[in-house]
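This is the structure I want to talk about, given as structure tokens.
Excluded from the complex is one protein chain; the other protein chains are retained at their positions.
The block that comes next holds chain A.
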Amino acid sequence: MKSPFLIAAFALLSLPTLAQKKPATPTQKPAASAISGAVLASGKKVYTQNCLTCHMADGGGVQNMNPPLSKTSYVLGDKNRLINILLNGMEDQDIDGESYQNVMPAHDFLTDQQIADVLTYVRNSFGNKASAVQAGEVKTARAAKKK
């Protein structure tokens, strides 16, 4: 229930491209069920090559080293924040009260579609259920970063 609200909030706040698509968001309401198997399969492929060694096959991460991706505020919360972690990387950041040693490198070498797919996969795996990430959202975030 949170996600459509967030999307709308974003749209109003800062994303003109999304705002134009706003009428389309209600159709995403049953977010997880609307996600195609092809998107999840593509996301899983990106995950296996780029994410699995640190975040593990079960998304549980490694204590003190690499954060888990299951049911954390970073994964389930603000999509734009999550997209930016992939684009910019992250380090020295506590997550839900735990600290992690390893550096998350920027994954800006992935395409907008790959980032959207892998985030959609992560947001709908490991016990997570959240709305899909669209390539357009990644594109917007990437453009905002360049400014």
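Heads up, the rule we're going with is that a contact is a pair of C-beta atoms (placed from the backbone, for glycine too) under 8 Å apart; a residue touches a chain by one contact, two chains touch by 3 or more; residues count from 1.
Just so we're on the same page, contacts and distances are computed from a predicted model.
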Exercise. For the complex's missing chain, which UniProt name, "Membrane protein", "PQQ-dependent sugar dehydrogenase", "Tripartite tricarboxylate transporter TctB family protein" or "Putative aldouronate transport system permease protein"?
Worked result: "PQQ-dependent sugar dehydrogenase"
Problem set entry | Options A:Ala41, A:Val103 or A:Ala143, residue touching the unrepresented chain | A:Val103
Exercise. List the chain A residues touching the unshown chain?
Worked result: 48-50, 52-54, 56-58, 60, 62-66, 91-92, 99-106, 109
